[in-house]
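First the structure, in the form of structure tokens, and then the observations on it.
Note that one protein chain is taken out, while the other chains of the complex remain in position.
Take a look at chain A:
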Amino acid sequence: MTVAGLKHYAGEVICNMENREQMNIVIVGHVDHGKSTVIGRLLADTGSLPEGKLESVKEYCRKNSRPFEYAFLLDALKDEQAQGITIDTARCFFKTNKRDYIIIDAPGHIEFLKNMVTGASRAEAALLVIDANEGIKENSKRHGHIVSMLGIKQVVVLVNKMDLVDFDRDVFNSITEEFTEFLNKININPINFIPISAFNGDNVAEKSCETPWYDGHTVLMQLDSFANRKEDIQLPFRMPVQDIYKFTEENDHRRIVAGTILSGTIKAGDEVVFLPSKKKSVINSIEGFNVNSAEKAGVGQAIGVTLKTQIYIKSGELMVRADEIQPVLSSRFRVNIFWVGKFPLIKNKDYKLKIGTSRITVKLAEILNIIDAAELNINTYKDQVERHDVAECILETVKPIAFDPISHMELTGRFVIVDNYEISGGGIILESVSDKGSTLHHNIGKSEFFWEKGLVSSNMREDLYGHKAKFVVLTSGNEEYEQSIHKIGKELEFKLFKSNYTTYYLGIASHTSDSSDRDSQIRQIGELAILFADAGHIFITSVFNLDDYEAEKLKLLNQTHEIKIVNIGESPFDSFVPDADINYSDIGGVVDSLCELIKNYNKNGVEELWDRSITRN
């Protein structure tokens, strides 16, 4: 028996089918408190099951000598029927006169917390089920806490299995009182508590005569009373850039910045800023396929825009309007986080942070406290965040990211953390915190102490090689020179080498698919530069579209050696000032200018090379 084709339509004729409202509801609570039964009953009592489904499940139970349960309608997977528990989130489609629902049945077992969160993060309202007989349990609280963290404001508590306590009003009242107190602590004000027996159908679709003392909504009425999220049109415009497209087939010359609008509105002619790069442009057009051309777009739409100026931006940036309140840019921030990873979240390890469409390397800097989600006891002594913990921490990214503080809006502050290919935690940024004590500064200070140094001093190397060590970084913000700067780097190495310089070139290939790969590549090249400079080399690298943070980082890593950051053509920087700007003429011309820049001259203007008479072949 399975639920092949859970396809649900209410039996009655529904008016105004065009533009029906849809709402996602999650149902949560402790294991065995009856979540699936509530949904099964709702489906059955509203005529939402496919024809013959109820009968066939009943027949299956009779044949297998099992008591019939409404939950069997939902627990469609074979493992679940065998074990009698919900393993993963199931979606049921369901209709009332008012609107269409997707009811997400989330598992109550602690091992399946990640599935529960998956279900709940898509919901606009939550039904939290508590067994009247067992009372409030660990996961009643834990789920309440996570629902609160996910930002679900509409919560209704269903006190289920009232038949097992003879519909006793006192039992209901004491659960209501105790649980309200808990929910208030975690900033949830429950809309209502409903006494039900899902198994018998009391107060699910029909008012029960067993609870004359309760005159509130049934579950069904309650669902229709929920308010759908107001579209965040009055909030400032925010759009994470998902991708930049240039499909050249059939002479399509559009360069399209694509993304989905999180909040606000945008129209042609608006000035926009991309963060964190701070590049600016003006919206030229709003693009679409098989739609009438639009001048304006708003929250929820997956759009594309073309810009008036050709600026180089990357996916992952946040596009905002220049005339509205700006997000915060920070690389160190306080967060609330829940952890569902197989391995704990630890310090001094690189993770990948995914926020909006940006992916960036992140480290756990500090644990402020770990909250036992079930009891709300605060434990500040743990030095790692373990599976199923909810914690308040400070995270540090390798570069600043753009977000809004939670007091303004929560949409841009939601993130997940990836550990070893798996999404292992999720959370929300509360606010930016000061950069003091940033681990990059700390680690750089520290790394000097760990090495044994040889007997050859840098002066001895200079004497032998005839020149000082240097780190030369070539970059450009002009897309046309993306490949050229690598060629320039190689030609420069070759020319210096032929003139007896001790030199080495290693460039960062463009188009790394992942920005956290880029972060670690930048870091690696910076560390390699330290070694090569220590060894007396002129170390040359080329990195297309180096940004301010990357440039600062390379400088920071190579404080003890001479570093020259050279920009060719249009600058990729916002406020960073490179050591030199060179106009692009041709590769040979640029290489010549670079050679001039690199050579050391003494006070008399004479090139400081000891013996350049031998040229290598």
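The rule we apply is simple: contacts are C-beta pairs under 8 Å (C-beta built on N, C-alpha and C of every residue); 3 or more make two chains touch, one makes a residue touch a chain; residues count from 1.
Note that in this section contacts and distances are computed from a predicted model.
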{"item": "Which of \"Stage V sporulation protein AD\", \"Sulfate adenylyltransferase subunit 2\", \"Transglutaminase-like domain-containing protein\" or \"ABC transporter permease\" matches, in UniProt, the chain that is not displayed", "value": "\"Sulfate adenylyltransferase subunit 2\""}
{"item": "From A:38, A:162, A:340 or A:429, residue that would touch the chain that is not displayed", "value": "A:340"}
{"item": "From A:144, A:304 or A:489, residue that would touch the chain that is not displayed", "value": "A:304"}
{"item": "Hidden-chain contact residue, picked from the options A:315, A:369 or A:458", "value": "A:315"}
{"item": "Residue among A:238, A:414 or A:470 touching the omitted chain", "value": "A:414"}
{"item": "Residue numbers in chain A that touch the chain omitted from display", "value": "1-7, 9, 11, 13-14, 17-22, 47, 49-51, 56, 76-79, 87-93, 100, 102, 114-115, 117-118, 121-122, 231, 242-243, 245, 247, 249-250, 252, 254, 256, 258, 260, 287-290, 300-302, 304, 315, 340, 352, 354, 357, 414-416, 418, 421-423, 426, 513"}
